[in-house]
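For this depiction, one protein chain was excluded, whereas all remaining protein chains were kept in their positions.
This part shows chain A:
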Amino acid sequence: MRDSYGAPSNHLPIPSSPPFSSPQAPPSTTIAIMSQFRAKKLDIGGYVNIRNIRDHTKRKVFAENEPERNALRYIIRNTTLPQRVRAQAQLELSKMHCYTRFTQVKNRCIMGGRGRGIFSDFRMGRFQFRLNALAGNLPGVKKASW
């Protein structure tokens, strides 16, 4: 899994300011390249569109970086640590790639790719859920009637 996508770079332990060698040059901005994380080969089944692939990529990146994020969060929340260390940890955490953040992850329909009206228990949109439930593809789901 590790070789299929690169780890986010520019994780400096200590914040360093860029050298002021050329004052005329515009400030260098880092452009976030999202496809660096994407698997080179399609690795999800079910319904495939770019939004599902992107969400899957985000999930994988989040899973890989979760321990690091939690360590930084722990340092930040621990009030007994020196203030400098905590501030550095805050900076580090804010510097991490946005794909490593859990809030980027969104449940999408695995059968139709929809992003709204998803039953998280079935990982399906409401209409796909209905179709599959009526077709008997979902064990234990039965149409109510009384």
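The criterion applied here is as follows: a residue touches a chain if its C-beta (ideal position, glycine included) is under 8 Å from a C-beta of that chain, and two chains touch if they have at least 3 such contacts; residues count from 1.
Note that contacts and distances are computed from a predicted model.
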Which name from "AP-2 complex subunit sigma", "Cation channel sperm-associated protein subunit zeta", "NADH dehydrogenase [ubiquinone] 1 alpha subcomplex subunit 13" or "Small ribosomal subunit protein mS33" does UniProt give the chain that's left off? "Small ribosomal subunit protein mS33"
From A:Met34, A:Ala63, A:Leu91 or A:Leu134, the answer for touching the chain not displayed is A:Ala63
Taking the full complex into account, what residues of chain A touch the chain not shown? 42-46, 52, 55-56, 59-60, 62-64, 66-67, 70, 73-80, 102, 105, 107, 110, 123
